[in-house]
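Quick one: the structure is below, questions incoming.
Every protein chain except one is present and positioned as in the full complex.
Right, chain A next:
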Amino acid sequence: MRTRTALAAAAAAVAVLTAGCSSGGNAGGGQDTGRDSGPVKLRFLSLAWQKESIAANKEIVAAWNTANPDIQVEYVQGSWDNVNDQLVTSFEAGDPPDVIHEDSPALAGFASRGYLLDLAGKLPAELKNDIPQQAWDTVTFGDGKGGQGVYGVPFLQESQVIIGNKKLLDAAKVRVPTPDDPWTWDEFAQISKKLTKGGAFGTAWPLKAPVNKVLTQALNFGGTFFQTDGTKTTVKVGPAEREVLSRIHDQLYKDRSADPSALGMGTADPLPGFYAGKYALLPTGVYLRQQVVEQAPEGFEWVTIPPLKGTTAEQGAISQTLSVAADSEHPEQATSFISYFLNSANQVKLAKGDWLLPTSVKAAADPAMTTKENGWDVATASAKNLVVAPYLKVNGYDEWKSKVATPTLQSYFANKISLDQAAKTLVEEGNQVLERYNK
């Protein structure tokens, strides 16, 4: 008898344990009970990392919390380094942050897996009309079930410009271009050669992470790298795709106008050499201007040179975005927070904080975005060159990039393999990778 009671007690204990586990599984549901008793709580995962940018983010969140006592937003700091892993885990666990800061390439995968809320028709007209269609295109993806949706609000965009050492350019009597009359790639090659003298190089290509940089500029010659036939996407590396690849390679090994020791560097690493006059031109993203302003030695003069032109000056647009998780308990409140967070006045603050381009048309017209100081006028003007990059819509792009394209392009630029070999690897191994996603 005693054993039977003990058994029953043990069984009850097990039942309680398992019940505890299963209720732990939908902890998100627990918030429902709190809905009547207190304000709605939203979590906002932000990836801001520059000091000014974090300050701007927190300031806007604080302003919202003061104005909306019923919807309290908690600022959660994330990092670009591991945000994708973090999000996959939290999406699968069913407890993601309500408002998510990401970039458009990552959204394609998340959208097709149903993790994000389709915002089409849910945003106020004011916000929708303030952002051009080109930018909306960067966040419009298939939903994995044959439909299309808008899976985020694009707010900051990056373009590739060139930062130049003004003294060296003036000394060589080089034409400093304007957004209306930019350098062509041929001109850029000649000028780099002209600037290569006395141990200094014309330019430096920091290509530790070469793929996005090369692919976005490949559009200058119409290089898209991917083609879609019905539902099946394959890699292509034809003459158009090879243009930019071979032009950079030529600068390194034929003209010898680009410093080969900069090749293994990350984007910001060549700056000390740039200040020291080791290279006159530094192709980079617009945001690097911030570090130049902050770190350049006294009396260092620099100019922002508009994007290069091939057959066009088009570049692939990558937007930073805010999205709402499909599992969010409070999608309406999250959407209205995003609409406030990204109004044109706030976009000016965010763009200034990150030294990137706002998508908002009104924000781009703000005097702070068009001033000649620190090259803002050139940077903001380059937004007109941004188009939707085809490769950002490819499901499996991330895996192609890290497994195939990064090592292949690194080897090609290090002159270890020929262009033909590189093209062959990109296509053959790339198609193998994409095969899994085409299923």
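Throughout what follows, a contact is a pair of C-beta atoms (placed from the backbone, for glycine too) under 8 Å apart; a residue touches a chain by one contact, two chains touch by 3 or more; residues count from 1.
Note that contacts and distances are computed from a predicted model.
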item: Name of the absent chain as recorded in UniProt (options "Tetratricopeptide repeat protein", "Cobalt/nickel transport system permease protein", "Cytochrome bc1 complex cytochrome b subunit" or "Transporter integral membrane protein"); value: "Transporter integral membrane protein"
item: Absent-chain contact - pick from A:G114, A:G277 or A:P331; value: A:G114
item: Listed residues A:K208, A:K362 or A:K424, member touching the removed chain; value: A:K208
item: Those residues of chain A which, in the complete complex, touch the missing chain; value: 3, 6-7, 10, 14, 17-18, 21, 84-85, 88-89, 91-92, 109, 112-115, 144-145, 208, 264, 326-327, 396, 398-399, 402-403, 406-407, 410, 429, 436
